[in-house]
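The other protein chains are all here in position, but one chain of the complex has been omitted.
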Amino acid sequence: MIALVLVLPVCLGVCSLIAKNRLVNRIALIGTAMVYVAVPFAQGMNIVWTVQPSWLTTYFQFDTIGLYFFCIMTVVFCSAAVYSLFYFKIHALSAKQEALYVLEILLFVVSMSGVILSTHLALLWVFVEASTLTSAMLIYFEKKKSSLEAAWKYVFICSIGIALAFVGIIVLSIGSRHIDSFFFRDLYARATEINPFWLKVSFAFIFVGLGTKIGVAPIHAWLPDAHSEAPSPVSALLSGALLNSALLGLLRVQEIFIRARLDSFSNFLFLITGMLSLMVSAVFMLRLKNYKRMLAYSSIENMGILFIGIALGRYGLFAALLHTLAHSLSKASLFLTSGNILYFYKTKKIDEVNGLLKTDPRTGWLWIVSMLAIVGFPPFPIFISKFLIIKAFWLNGMSWLAIPFFLFVVVVMYGMGSTVFKMAFGDSPRTTAVHSKLPASAFVPQLVLLIILCLIALHMPRQVMDVLHGATIFFQ
Amino acid sequence: MTDILIILLGTSMLYVFAVSRIEAYVKTLAFQGFLLFLLVIIDIQEIDWLNIAFLSLETLVIKTMVIPYFLFTVIRKNEIAREVEPYITQFYSLIIASAIFIFGFVAAFWAATTNAGIKPLYFGVSIMLIVSSLFLIVNRKTIITHILCYMMLENGIFLLSLSVANELPLLVNLGVLLDLFVGVYLFVIFFNKIQEMYDGSRIDELTDLKDE
Amino acid sequence: MILKALLFLFAAFSPLLFIGFINKTKAWWAGRKGASVVQPYYDFTRLLRKGEVISKTTSFVFRCAPSVNIAAAFFALLFIPMPLIGSIVSFPGDVILFAYTLAAAKFLLVLAALDTGSSFEGMGASREVTFSTLIEMAFFIVLGTLALLTNQISFEAIFAMLTVSAGYSLLVKILLVASLFIMLLTEGSRVPVDDPATHLELTMIHEVMILDYSGPDLAFMVYAAAMKMMLIALLIANLCVPPYVSSITATVLFLGVLIVLSVAVGAVESFIARSRMSHVPQFIFLMTALSLTAFAVVAFFLRGGLS
Partner (left out) sequence: MRSVLIGAALFSLGGLSALFVKEKFKSILFILFAALAQVCILPGVIQVLLSGGYLEMQLSFSEPIGVSFVRLDPLAALFALIISLGSFLAAVYSHGYMKMYSGESAELSSYFFFLGLMSSSMLLVVLVQNALLFLIVWELMSLASFFLVNYEHKKEDVRKASIYYLVAMQIGAAFLLAAFGWSSALTGSLDFNSFQSVVSSTGAYSVFIFILFFLGFGTKAGFVPLHTWLPKAHPAAPTGVSALMSGVMIKTGIYGILRILLLTGTPDVRLAYGVLIISIITGIYGIANAIAQTDLKKLLAFSSIENIGIIGMGIGVGMLGLVYNNPLITSLGFLGALLHTVNHFIFKSVLFYGAGIVYSQTHTRNIEKLGGLNNSLPLTSMMVLMSSLAISGVPILNGFVSEFAIYIGIAKSFSIDSIAVNIAALMGLSGLALIGAMALLCFTRLYGICFLGTPRSHVHSPSEEKIYSLLLPMAFLVVPMILIGIVPMLAISLVTSTVGLFLPGASTIVWLEIVSLMTTVSTSLAVFVLFIVFFLAVRKFLLRNKSVQVFKTWDCGYQQESSRVQYTGSSFAQPILQLVAELVPQKIQVHKDQVLFPVHASFESHAQDVSERVFIQPAVRLLNKFLNKFSWIQSGRMQQYILYGLLFLVALLLWIWSGK
């Protein structure tokens, strides 16, 4: 099963690179998407893939929270894959460029699933670093000056961060000399024996390292550049899946802390960074000129909300996991729709885009509805997770924190709302917008994502609920 | 014997602070790789010869020969000679470097007192290497210097892992080396692209993506 | 029952007599003989017999406003207690119905003024409405004071409870009489607020609103204005006349108070010059101040109240 997930995409990517013809590229891309969709179902019916090298299962395993994050990544990857077909068409890429794009995306997805599956802390570090490297070329795919600068900053800052995380891992090994293994199950079992001082120092390093990858407040500066310069499907994957996989890494490390009953230290850390990210996103949401940067800042804000959720104990963790799912899907649909807008208006400037509903009603309404989803209006799950986090505030007795939380969330809502409505409404699209009809692949992925979101909000299917509860109880 | 090698490593870092020609940086990088190779060979504890062989291969071949040669060719192709004047002037950054060096020794003594079972001098010098390479990244302006300092950071981390001396499984070591190599390869690709687009490898021109 | 009807009719026809007395006192003070006291009745009947001239810009509002005004005046009269018979209709809350009926009349009066589309009528209407806003608030404070004093909210019950006694309740009565007297001057548009005998349209308030009326409509309007003044005079009279005094002397006293009031109004008109338009709100605030002090006296000193 795991071999299927890790090895197959690499082979498909390589052979599409060799073949260099459009059909092979598409088969590789859609084929991997199909396989990734099949895996959770197979895992659900626990069909075990018989022939599998033993060391593979020791290092990679599906546990409940891993399955949850894997499903989110799969959904985002499928929508990005379908959208990429539209992306190939409008950018009229040559077969070679297409092949390169497919290879990089598949490697990127493999490295992310590696992070999700790995049960060894250092191996997890390796895959996080791999995901940075594979996504760097993707950001630079459009060969523009600004995307070069964004890619360079992304790669360098994240590599520095990840190096610091490796320092943290080594320091952790200092603290846990007698355990002498980095498998999570060993670390969890004997968490209390680890020397608390070295554990805290290692957590500080790992938190800063993985925090850089998640893009939380003091270490977020690369995120707006990287996510706004990447091609739309790639930035959807970046926001929807990459941030989550790094978050899963941090959650697994934080679990050691909970088992060692030191979680008051880590919760305080999560709380500060969460509030800082909210503040930063509120600061810049009001002064933005570029709508893709707006989406990036909204990712920072939602990661902030996630961190606050994690800091609020078991109830908050449930809200945070629900929020992860909601944020990934709505952010992916937002980035894909921004791709459409880019196709119509050829500009990322907010002032030069208006009357979107006139240009193409479908894109206009998708743009508005997915903004409503990300900001947290009712039919969408972020509203529910926000309510649960507020409730968690009171359960943990930190009610005074609700005031800044609400203040920043409303400021961000105002920033995004006024931008999106300024773009969507208004009468004359001044730019010579291209009036050709959009192919199905340009708006079907977003539609599917939004439908899944509504379904989750109003009537959560039982299986997803069990996975969610399993994920929180996993940490029990 | 190992202490001398480690002190040499520390002084090589000081040398990087002093000098401002880029070839000198690459030479020190190769020298550090070689020193690390010697340390690995001398400081054998475990029997697992496969791991040791891999580590020595890694330090000797990759860090001493392949990457420095690779960087040499790139520097020659783009005719970069000198480092640009950094934010904090050469003189003061040297003082800071020495302060970090002393801090490294203080950390070493402190590590000796705690019974965490780590080799004190290794620990002290590796901290010195990490902190000073981070300071260099923040302080210097050309991109190639950044790549080189990143490599020195990796050497520092390698030294820290040696100080703990509990062996990571082979698969993980392979992964770490692979990441390092691909990372440097990517940095150099980006470096060449920036050279073409920005005709001059000053890092502080790369500031048009901002929300001032 | 017939006595009630008889007395109601007498009260219904007395306002013009009230106006007559006022004009007589004004003339007497000015050293003129003045028209006879019954002169307003002659004018009223003369107007009833005349035809009408109606402006072409007006609508049905202009035509039905006078009838509603006079109807409201008569309807309001039902609630005021008379010496022998008490009030024709009384139920808890008739105080509010009394005030709001007069407000309804004023509503249509103002609309009729605006209907003619002339600047004088608009000016008069806006001034009338502004001053009535202030009067309304002060009048309700007076009613509040009475309600607090007697725990009753119908005129007949209130005045039945108001026994004469020295000390604070006398002070309260004096304050209430004074504030109602100011209300009398404002509602009846007498001198300090508005001069009924002026000829310059720009300075009128009440007279200018009925400028365009003629014939029976004008008669109704004049009669309604006089009746409104009479209503407030009756309230003051009720306040002054102690209810327990035997009925014959009560009626004589009652009429005496009414006559004294008309003489007072005439005197005020002869001695005091008309105040500037911007000073009129201060004059009306005087009423609010008086009624507030009355309320304070009752609330703090007469907490036991007379009830």
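Think of it as A, B and C in the order they're written, each chain with its own count starting at 1.
Keep this in mind: a contact is a pair of C-beta atoms (placed from the backbone, for glycine too) under 8 Å apart; a residue touches a chain by one contact, two chains touch by 3 or more.
These numbers were taken from a predicted model, which means no experiment stands behind them.
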Chains on display which the left-out chain touches in the complete complex: A, B, C
Residue among A:F77, A:Y101, A:F284 or A:F307 touching the omitted chain: A:F284
Given A:V76, A:L93, A:L148 or A:V208, the one touching the chain that is not displayed: A:V208
Residue ranges of subunit B at the interface with the undisplayed chain: 87, 134, 137-139, 203-204, 206-212
Interface with the undisplayed chain - residues on subunit A: 152-153, 156-157, 160-161, 164, 197, 200-201, 204-205, 207-208, 212, 218-219, 221-222, 224, 265, 269, 279-280, 282-284, 286-287, 322, 357, 361, 372, 377-379, 383-384, 386-388, 390-391, 393-395, 399, 402, 406-407, 409-411, 413-414, 417-418, 421-422, 425-427, 458-461, 465
Positions on subunit C contacted by the hidden chain, ascending: 48, 50-57, 59, 61, 64, 66-68, 70-72, 74-75, 78, 89, 91-97, 99-101, 103-104, 106-107, 110-111, 113-123, 125-127, 129-130, 132-134, 136-137, 139-141, 143-144, 147-148, 151, 153, 201, 211-212, 215-217, 220, 281, 295, 299-300, 303
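Just so we're on the same page, only the chains that are shown with their structure count from here on.
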Graph class of chain-chain contacts, one of line, ring, star, complete, other: other
Furthest chain, CA centroid comparison against subunit B: C
Intercentroid distance (Cα basis), subunit B paired with subunit A, Å: 31
Where subunit A and subunit C are represented by their mean Cα positions, the distance between them in whole Å: 79
Where subunit A touches two or more other chains, by residue: none
Multi-chain contact residues (two or more partners), subunit B: none
Complex interface listing, subunit A residues touching subunit B: 55, 59, 120, 122-123, 125-127, 129-130, 133, 136-137, 140, 145-146, 148-153, 155-156, 159-160, 163, 166-167, 170, 173-175, 177, 180, 182, 195, 198, 224-225, 228-229, 284, 287-288, 293
Residues on subunit B engaged by subunit A in the complex (per definition of touch): 116-118, 130, 134, 137, 143, 146, 150, 153-154, 157, 160-161, 164, 166, 168-169, 171-172, 175-176, 178-179, 182-183, 186-187, 190, 193-194, 197-198, 206, 208-209, 211
